[in-house]
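Here the complex is missing one protein chain, while the rest keep their positions.
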Amino acid sequence: MLTRFRRIAGAFTVVRWAALAFVLLLVVLSVLAPIVVPVDPLAQDVANRLLPPGAPGHLLGTDEYGRDVLARILNGARVELLIAFGASAVAAVLGSLLGLVGGYFGGVAEFLTMRLVSDVLLAFPPVILALLIVTIYGPGEWTLIAVMGILFAPGFARIVYGQTLSVKRLEYVDAAKAFGARTSTALFRVVLPNVTAPIIVQFSLVMASAILLESGLSYLGLGVVAPAPSWGGMVASGQRYMGNDPSTILVPSIVVVFTILSFGLLADALRDLLDPRARKGSHA
Amino acid sequence: ASSTPNSSAAPEQTLRFGLSGEPQDVKVGADQGSTGYTLDALIHRGLMAYDVDGELVPALAESFEEIDPATYSFTLREGLEFSDGTPLTSANVKNTLLFLADPANGARTLAAMRNITEVETPDERTAIVHLSENNADFVSYLADSTAFIAPDEALSADAVATVGAGPFVIEQDDAGVQLVLARNDAYYDADAVTLDSIDLVFYPDGTARTNALVSGDVDLIDYVPWEQFSTLESTDGVTMDVQNGLLMDIEFNVTDGPFADPLVREAVAYAVNRDSVVDAAFFGNAKAIYGPPIPESSDYYTDESQELWEYDPEHAKELLAEAGYPDGFSTTILTTSQYVFHQDTALTVQADLAEIGIDAELDSPDWATRMEKATSGDFQLKINGWGGIVSEPAYLESYLGGPDLAKSFGWNDPEIMAALAAGRTGADVESRKAAYSEAIDLIGTNVPFVPLVQRGQAFAYKDSVTGFSNLPGFLTFFSGYTLASTSISAG
Amino acid sequence: MPEKLIPTDPTPSASTAVLRVRDLSVEFGSGTDWKAVTHDVSFDVRAGETVALVGESGSGKSVTAMSVLDLLPGNARRRGTIELSGEDLIRTGAARMRAVRGSEVGVVFQEPMTALNPVYTIGTQLRDVLRAHGRLSRSEADRRALDLLRLVNLPDPERRLGQYPHQLSGGQRQRAMIAMAISGDPKLLIADEPTTALDVTAQAEILDLLLDLQAQLDMALLLITHDMGVVADMATHVVVMKDGRVVEDAPTARLFAAPEHAYTRELLDSVPFLGRSEIVERQPTVSISVVEPDVPEAMSDEAGDAVLEVRDLVIRYPGRFGEKPFVAVDHVDLRVGRGDVVGLVGESGSGKSTIGRAAIGLVPVTSGSIRVADVDLASATRTQMRSVRREASIVFQDPASSLDPRATIGASIAAPLRWNDVEKDARVRTERARELLELVRLPADWVDRYPHELSGGQRQRVGIARALAVRPSVLIADEPTSALDVSVQASVLRLLLELQAELGFSCLFISHDLSVVERLATRVVVLNRGRVEEQGDTRQILHHPREEYTRRLIQAVPVPDPVVQADRRRLRLEEATAS
Partner (left out) sequence: MISFIAKRIGVGLGLVFVVLTLIFLAIHAVPGDPAAVLASGGASGTATPESIERLREQLGLDKPLVVQYLDYLAGVVTGDLGSSFRDSRPVVTTIFERLPNTIELVVLACLVGAIVGVALGAAAGRFGGWVDSLVTAFSSLAISVPVYVLGTVFILVFSLTLGWFPAGGFVSWQADPVAHLRLLLLPALTLSIAFIGVTARMTRSSVVETSRMDWVRTARSWGLTPSRVFSRHVLRNSMTPVATAIGLEVGIMLGSTVLAERVFNFPGLSALLVDSVVNRDYPVVQGIVIVISVLFIAINIVVDLVYRFLDPRVR
């Protein structure tokens, strides 16, 4: 118990604690949004549009419809975190599975997973894939999660595949087999933990990409369904008045940057935590 | 530009025009959107056109004569030629007009052209057009820039009409980047054209287009995005030229559901705060309207016609209750995410409808999908943006009589259509006035559509550009005509 | 009498210490607290002298050696003094330390597999070292590199320069490492178990080479080893460590003749001495007078009793693109009867591990058959295979790579119980793991440690504990004691014998250490390039080998007796020069 605590303490620097605090705060606030800011994020008040931050009653100002930006940021956090996390999770699970199976079994399995699924998906320009699926199924957060899950899965598959190829040749995998591990055990309990480090790093990158893509799709008009608040959508619409009203783009952008930074730091922490060999300051 | 015999003394004049998109291949009569109208106005000419003040003027026709309201005689200018040197005769006029009249060719001006029964060509310079019924505005239709006269080779569905009788010719086509136009010396009024060439540079992105003008990369841009109006207005050396043109409206699916009931439609007409649309979707650069727009200069303008409804949510609620929906209902609004202002309009409408108890969900796919849904009636409410071909109320007839895609789905009211037809065919101004005013009154109660705003349509150009003008109202898209008299002043 | 036999030491007392280690303590930090693993270690290494650092596995030998050049992992710190020709290396600056590294002190690391950068050729790496210190031109460096490879007797040196580490054999890689370590003409060479990974013949060559180089270059040599035979062969002086402390420090001859500390005595007592092993005497079962090596006599009659039976086994490894497949095992017959311990010996690369791994189904069989516990592996169903894996167990040759780096050793040991559905309760499994750790003489509360926190020998014992966890009926032990010091080795061997007596398991014991085999095995199979050279009763094979190959193997085993060893070295060198 004590050693475990010590390891956690070892993996967390001040900055990483701050990142954790930020993410937790975000999660709590987004869940409690209606209580913290009892303003309907959809309520329009066109007369009071584009108020700057600090305007009375609107801590972070209002947007082009006079909707409260703070309420939209907090309510958007739920959507955003859901999309970013959901999409990354779907991609990570799907991709890791493909990569593991392809790398571990090789041969036909490899052809099916890595070539037929992963390479084919990769060969499609992501924008087109997103465009097509969103057009067919209509925009919305669940479509986005599915789209991005599919879109980012091959990235995971590639990484996991490469790692699996080298890990499966290591003797401890043979050892597991020799000591009676079933194939699934060898795959998920022995190989998988040894390929997690890059998965975690990739996960944090993909979360960033998901937020970015969400905002890119919003820019192209294919993001979250219109009135619902999302950060990407806010950035996309803020870009239009960037010259005149910088705050409309700055506020959501800053939140996005800090969120991505925090997730990156947390990913590093998690990776260190899971790697028994990692310790503070062991650099070349 | 290789052909510059006229302007021997003056330096080469090239206008760089930041165009809001790459025009499609020019097809005779086809509606190809604003970039298409502009290109047509540059390389082609019809019998009629508009001058800098938006006045209807003869173009290829030297003059015309209304023999009776269903028969027009046009006299062509002398020695007309297409840009490839072939002569332009009344035969070309006849063939082109008959081509436009064929519904299968989908001409933009079909509403008027389909009435053509016969075109007589007594001589090379005379064309007499016979219509099946009176049409007071027929000549205005001929000024539509898509109604240009084309050589016979271009008169087929898959031909590209690059040879024209307009002031400019396409000299170079850098697909995806720009079209370089040079002055057409075969143009009947070539001497009056001062620009030696026009570079039509394509800037599909509004911000990029604005930036190009501000940074001096281009001299003129069309379709200024609304959020940039104020930026450009305050930019030194740039002129903003705004005209309230196309209108945004709400259209209905009247085949079933609540909106089959005119009372509910009327409730919607009273429920929407047009000023919010003006502000939120167009940044104040639009005009709130409470009736189908008719220019004040028109004979048929009346104040009442522009005040069919007002913003009165209470009254809207009463109407709803009367229609049997005291607690409102749920519905959907079809709009498109591809055009921000469509979606923004829908958003404010959505908020206003919520106020009177109508809970509308937004359906915002891309334009092509929206079009398919509109065609098949897969919607309840939809946001549309459109403009008439002519400024007279006659446009309402082609609008309301047009395909379902472009109006309320399933809407058909013989009474209104009859009144509009009477307006068009009326023998004199007074009888037309009466007919139109009846039609407009009927529109007020039947509510085939809810006009919301007439959006500001802006060109912006450097102060050095002179002679260009944004034509008023629906004519804004034909502003390309004025490039024939545009010049760039030194400095 | 021993004094005059000290091998190569011209004037030991006269020369001053090249390396003086005083009160050296090394501590490892985890989180916030520090744990000392060595305590006040002191010893000297003089010029031209070979000091052997021996001792219990995990006693801190490697850590001490790595301290000298500050090559410890990032979470370690040193206390005390380490003087190199009078200069304190602990308090010296980074730049000076770099100057010392390579040019004044050279290091040969334990694992030649991972200690060389896989993406550079031997030549490139050698040039790198050379140019790190001297201002050599490219061509000069090339010439020096070639000289060095000649010096370490690497055959075909010109070609080696352009080869990558993975294209060399273990022994060749170790030679390349040595060439790099001595390239700066160091005053001191530190060699941490330079031969553990090598077979006896290769080991003998490397040791000869080190001695030869030492004489040529007049280096001091700090040699870490657990093989008392090697100590007897090489060292002038021995430092014995236990539990992080130096317990004895004496000239080699005196140490062997009159060990003072109890642990040293234990160490020497436990040395298995080829030809003196009790087990041969204790060995009642087999009494074969006539052995026909080609037709193992037990094959047909006792077939029913065999727990592991290999018939006409051929194993081929597929070659890379365009290369021919490599025949690692070539028509081998072999059987292990119930309760038997069969020793499998042979040079490195002769196919020992391949057979061992094939016997547990890890290597596909090309032709022939393997039967384990009455299951033919080639045609085994999934359930049969699982039962085989419950019955049979294996100790892998390389302890480091066969342990999951992300699993605690407790988890690694207990895993087989879970995977084979032997024990469902996690707490009971952990308890078992603790017991097993104690059985192999590791502290029970180390269950939470990770493999990288262990010394090489400690890891090897974890491997043994894991293999024993399921109480196998067949044990395949692939060099299970190669990294162990003799005392631990002795107790592990004793443990194996006890367990075997108790559980009656059969064992295929793979080793290149013939003295260990002699002690443990009832029968011996000698492999040479994938073929059985001869097989038969242990005593008969080891004492009256028929084949020249076997004789050479036996010859190469270092005997833990400085006197004998000196004789043998002389003989071997004479033979070498004669041929």
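Order as written gives the chain letters A, B and C; numbering starts at 1 within each chain.
Definition applied: a contact is a pair of C-beta atoms (placed from the backbone, for glycine too) under 8 Å apart; a residue touches a chain by one contact, two chains touch by 3 or more.
Keep in mind it's a predicted model, so treat the numbers as computed, not measured.
> Could you tell me which displayed chains border the chain that was left out of the figure?
A, B, C
> Among B:Asp31, B:Glu62 or B:Glu171, choose the residue that contacts the chain missing from this document, as touch is defined above.
B:Asp31
> Decide which residue listed in A:Leu131, A:Ala146, A:Leu170 or A:Leu274 touches the omitted chain of the complex.
Reading the full complex, the residue touching the unseen chain is A:Leu131.
> Which of B:Tyr203, B:Phe282 or B:Phe409 sits in contact with the chain that's absent?
B:Tyr203
> Using the touch definition from the top, which of A:Gly155, A:Gly180 or A:Pro229 touches the missing chain?
Reading the full complex, the residue touching the unseen chain is A:Gly155.
> Decide which residue listed in C:Val54, C:Leu84, C:Val100 or C:Ile394 touches the omitted chain of the complex.
That would be C:Val100, which touches the missing chain.
> Touching the absent chain in the whole complex: find that residue among B:Glu55, B:Asp84, B:Glu153 or B:Glu372.
Of the candidates B:Glu55, B:Asp84, B:Glu153 or B:Glu372, B:Glu372 is in touch with the missing chain.
> Pick out the residues on chain A that sit against the missing chain.
Touch with the absent chain occurs at residues 15, 115-116, 119-120, 122-128, 131-132, 135-136, 155, 158-159, 162, 197-198, 201, 205, 208-209, 211-212, 215-216, 219-220, 232, 235-236, 239, 242-243, 249, 253, 256-257, 259-261, 264-265, 268, 271, 277-278, 281-284.
> Across the whole complex, list the residues on chain C that are touched by the chain not included here.
These residues of chain C touch the chain that is not shown: 69, 71, 94, 98-103, 106-107, 109, 111, 114-120, 128-129, 132-133, 164, 166, 177, 180-181, 184, 321.
> Name, in rising order, the residues on chain B that touch the hidden chain in the full complex.
24-25, 30-34, 36-37, 103-106, 108, 110-111, 157-158, 160, 174-177, 201-205, 207-209, 211-212, 214-215, 217, 246, 338, 365-369, 371-375, 384-387, 398-399, 402-403, 405-406
The definition used in the following text is that only the chains that are shown with their structure count from here on.
> Closest chain to the protein CA centroid?
Chain A is the most central one.
> Using mean CA coordinates as chain centres, what's the gap between chain A and chain C in Å?
48
> As a quick test, compute the distance in whole Å between the mean CA positions of chain A and chain B.
So the centre of chain A lies 45 Å away from the centre of chain B.
> Return the distance between the CA-based centres of chain B and chain C, expressed in whole Å.
For chain B versus chain C, the centre distance works out to 89 Å.
> Tell me, which parts of chain A touch chain B in their complex?
It comes out as residues 42-44, 46-47, 49, 64-66, 135, 138-139, 221-222, 225-227, 237, 239-241, 243-244.
> If you look only at chain B, which of its residues touch chain A in the complex?
Interface residues on chain B, with respect to chain A: 207, 225, 227-228, 230-231, 273, 275-276, 279-280, 336-340, 343-344, 346-348, 350-351, 362-366, 369.
> State the interface residues of chain A toward chain C in the complex, per the touch definition above.
Listed in rising order, the residues of chain A that touch chain C are 3, 6-7, 9-10, 170-172, 174-182, 185, 190, 193-194, 274-277, 279, 281-283.
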